[in-house]
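With one protein chain held back, the other chains of the complex are shown just where they sit.
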Amino acid sequence: MKIVIINPNSSEAMTSDIRMNAQKYAAGEYEVEVFATPGAPDFIDSYEDATNAVFGMIPLVRKLEKDTDAFIIACHGDPGIDVLKEISTKPVVGIGEASMKLATMLGHKFSVLTTSKRSIAGKEAVINQYRLTDSMASVRAPENENSMEDEKASYLEAGRLALEKDGAEVLVLGCAGLTGLDESLMEELGVPVLDGVKCALMIATGLVKMHLGISRQGRYYGKETD
Amino acid sequence: MKIVIINPNSSEAMTSDIRMNAQKYAAGEYEVEVFATPGAPDFIDSYEDATNAVFGMIPLVRKLEKDTDAFIIACHGDPGIDVLKEISTKPVVGIGEASMKLATMLGHKFSVLTTSKRSIAGKEAVINQYRLTDSMASVRAPENENSMEDEKASYLEAGRLALEKDGAEVLVLGCAGLTGLDESLMEELGVPVLDGVKCALMIATGLVKMHLGISRQGRYYGKETD
Amino acid sequence: MKIVIINPNSSEAMTSDIRMNAQKYAAGEYEVEVFATPGAPDFIDSYEDATNAVFGMIPLVRKLEKDTDAFIIACHGDPGIDVLKEISTKPVVGIGEASMKLATMLGHKFSVLTTSKRSIAGKEAVINQYRLTDSMASVRAPENENSMEDEKASYLEAGRLALEKDGAEVLVLGCAGLTGLDESLMEELGVPVLDGVKCALMIATGLVKMHLGISRQGRYYGKETD
Amino acid sequence: MKIVIINPNSSEAMTSDIRMNAQKYAAGEYEVEVFATPGAPDFIDSYEDATNAVFGMIPLVRKLEKDTDAFIIACHGDPGIDVLKEISTKPVVGIGEASMKLATMLGHKFSVLTTSKRSIAGKEAVINQYRLTDSMASVRAPENENSMEDEKASYLEAGRLALEKDGAEVLVLGCAGLTGLDESLMEELGVPVLDGVKCALMIATGLVKMHLGISRQGRYYGKETD
Amino acid sequence: MKIVIINPNSSEAMTSDIRMNAQKYAAGEYEVEVFATPGAPDFIDSYEDATNAVFGMIPLVRKLEKDTDAFIIACHGDPGIDVLKEISTKPVVGIGEASMKLATMLGHKFSVLTTSKRSIAGKEAVINQYRLTDSMASVRAPENENSMEDEKASYLEAGRLALEKDGAEVLVLGCAGLTGLDESLMEELGVPVLDGVKCALMIATGLVKMHLGISRQGRYYGKETD
Partner (left out) sequence: MKIVIINPNSSEAMTSDIRMNAQKYAAGEYEVEVFATPGAPDFIDSYEDATNAVFGMIPLVRKLEKDTDAFIIACHGDPGIDVLKEISTKPVVGIGEASMKLATMLGHKFSVLTTSKRSIAGKEAVINQYRLTDSMASVRAPENENSMEDEKASYLEAGRLALEKDGAEVLVLGCAGLTGLDESLMEELGVPVLDGVKCALMIATGLVKMHLGISRQGRYYGKETD
């Protein structure tokens, strides 16, 4: 089985990180390939970034489709998830959707840890689209975004506040670039912390095993062709 | 004042129809220009079509921005509305958002008349994104899509069913291509029927007069630049 | 075109303020008349005030109906909006409904600035009736209601807290008496601030141009007569 | 203990019916007085009727307040419930609110049986205000409103359809004028059928015994007085 | 009329307290018996406690059913409410359901005062099941659970914070063991404070008088038997 992870941005450093963590999680049980998106911005930080990313993701998915069993979108905002669900004949899983829906199975409410305060509203909009608002405790960014020399400490503090102030019981890493932080946060905070890439790998491989894909019944019907 | 209407598809015929109806509605009180989107598909019938449309819309908006007071997206699914709200310094209004939110002011619940049954779920997804689900009676397509020689009769019947079966009190034309049908349906059915282009012109010109634009506070903050 | 604004209270001072601002906004493009409500209380501060206001508004609307193209209710709680929608054959627009629904088009969530802490729950109840709760960040009153010599500073502070603490991206002036504050708050805070009277004028004139009115299909059917 | 039931309309026939049924239910355990509303319309069939009713109800409540322990509003649309909750120092219970909230304790979803199809949307609006939409199966009127010689048979049929088609498990009589139908419908249909007047008597007497009234904390604070 | 109150735990002290308060409230108008649950834990503090309680409650209800007119579950989490509604042919009322639904009739939003911070999420889950989330201001526990020598002062402070910080207008005692605190909190805080046992007695006796019980139409149909 081969799972292809699309990193919607073009950062080779982040792509490497994702590859390393994903392959470590896969542990050789199935093949995982990770691709940066040609022509995409270096980091997805706006709707424009996301739009530009999707434009590169579509041909990438089309090119890889034949030899791929399922696709994963490795950005927590799940850019392009609707169009990729529509065009691919293979299952498509977003790390945001996978991790947040899984989070609802592990506790009463979840918080998403995101990279900047200005990204909070956009994350909330995604959560609204997935109809998960009632299960969301908060979306939280580190308090001081400018002094993040110690990334782990910053997110640890944000997570602690989510648990203490917002009523979160489960934390979700809100960026593929945070991959790897889940285990250390989990150890310090004593609650489940979800890495979206791992969650998506679980869902994607499961869908392949069950021979399940995206429904063509209506929303993802695609274009009428003759 | 100059309002620019972007027709997200590339059909010159539909662009002409929209131009004619929009300029008739504007009645010379302000300038209205209507542009088809270069490189867009001929009709927006899928998420892929919408994605391709947005790719052409962004440079078009950027190019026209300087001499434009507000932009309108003239496709009822409002493709690209988030990214255009973000990148443009001018107000951006979608005909779907404008017409459906206005519809809630005129009656208890509204129904959207759409062009095909397979588009219903996608429209419902948009209505969910706008948090309008509780005000929606239904999304309805003509029963027999294959024999639509008489377009007006088909939508008249769909509208009648929305009123009688679904509890609709207001109807919304769910496609810019239906422009012009509002008055005849209204006359026959005796309820408000909303044409999204007119609704969006009303909102866009009003925003300009009030010196209001899209908030840069969070969701449409845009990319951090140095 | 003639728009009639009903100020539900009987304060001639507030009526004058509204008239001045409304006519300034109309800029001579259409006629605007503003009436205080005979027999209404001086300020609408309770359900009883609202009830008494409505009693004066009904005959006023009936008397003016023949020569009016659309009515506006100029109190942010929209007293009597259901009954006026029902009895008038002309469009009826509430400044609360118009401004809050417009606010949802300009940002992720809005906050309403209201005149007193004890009015917050009532405003929330109105927001619930309009099914806008999921788009509301908060309803906020100035912290210190007793020392409001500097009205503008008080609302500026309330607005700032709404943006910083509650996640608001758009502000709505929650009282017709605050008319005029929108531009100065907007300038200081850098986010859209909506004046309900202007918003309602936009909607009302637009409905007239589109020949749209309130649906008689069910909720606003009115009394069965023989 | 004395409970005063306000019939918001002026029909002495309906007032008598309500009095008979209420006193039968009270069975001498407490005093029940029933008043028609002076100056109100004969039947509450529109927002205008309701507005006119409330205008007569306020002085009636004020006049009777001193010697009354709790008030009941005996019209299923609960006209004036907010203003009466605000002005009276005694508990105020609406038959709509009491019966529909009680219905949610007896089964999964309830349907309201109403007197005419054109009243359905208005009832749904009330249900939305009470935040009961998710517990509502439907609002149903008799199919053929013109041939209601046999009122019981008409509502029996409407109730049966609510159970079979809409998923209702509990029925609520949606008009004080239907008082007395509950027991026969219950016998025929085998599900709980709620008469709002009885439900409100239960709540009102209970509140009196518990020394509970309406909160003055915010929404029903009333007018600031010196 | 005989109402049986089941205390789901086995504490004779709490059972006595409930009996004393319930009989005082009943004031001899009807018979009230209160039973501890054999084999149940001493306090219901977890899902496991609740499960164990229900196991003792079912035979108790079956044994007492013949001579009982209605049952009350006297634990604010309403353990076993679905199964008891299903198996008993008599009305079954939970103190949580009764008090929280009654609370919505007395003010805009309610807060529940609960015994410990770790019980908050569980209470919220119950409120979600009853579809009351939109009417809930908060669930609050005393700040310092370890120094509760002065129980009343602790809950008074929690109640005050609910009113001031959370927007509550009505308070609900979130544990049968707090019975008796309602009147003193009400006196100090000036808002309605609901004791679930009294609320449930009101509902239960009312249902008996109205000959109403749980619907057998679907959710509480029970097991198919031959």
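We just call them A, B, C, D and E in the order they show up, numbering each chain from 1.
Here, a contact is a pair of C-beta atoms (placed from the backbone, for glycine too) under 8 Å apart; a residue touches a chain by one contact, two chains touch by 3 or more.
Keep in mind it's a predicted model, so treat the numbers as computed, not measured.
The undisplayed chain touches these shown chains across the complete complex, A, B, D, E. The missing chain, though absent from the display, is touched by one residue of E:Met1, E:Ile58, E:Leu161 or E:Leu189; that residue is E:Ile58. For subunit E, the residues touching the chain absent from view are 45-51, 54-55, 58, 80, 82-83, 85-87, 116-118, 120-122, 125, 128-129, 131, 217-224. Touching residues on subunit B toward the chain that is not drawn are 120-121, 124-125, 128, 133. Although one chain is not drawn, its touching partners on subunit D can still be listed: residues 107-109, 134, 167, 169.
Keep in mind that, in the parts below, only the chains that are shown with their structure count from here on.
Taking C-D and C-E together, the pair of chains sharing more C-beta contacts is C-D. Between subunit A and subunit C, the centres computed from C-alpha atoms are 42 Å apart. Residue positions of subunit B with contacts to 2 or more other chains are 107-108, 131, 134, 167, 169, 217-220.
Judged by the touch criterion defined above, the protein chains form a pattern that is neither an open path, a ring nor a star, and not fully connected either.
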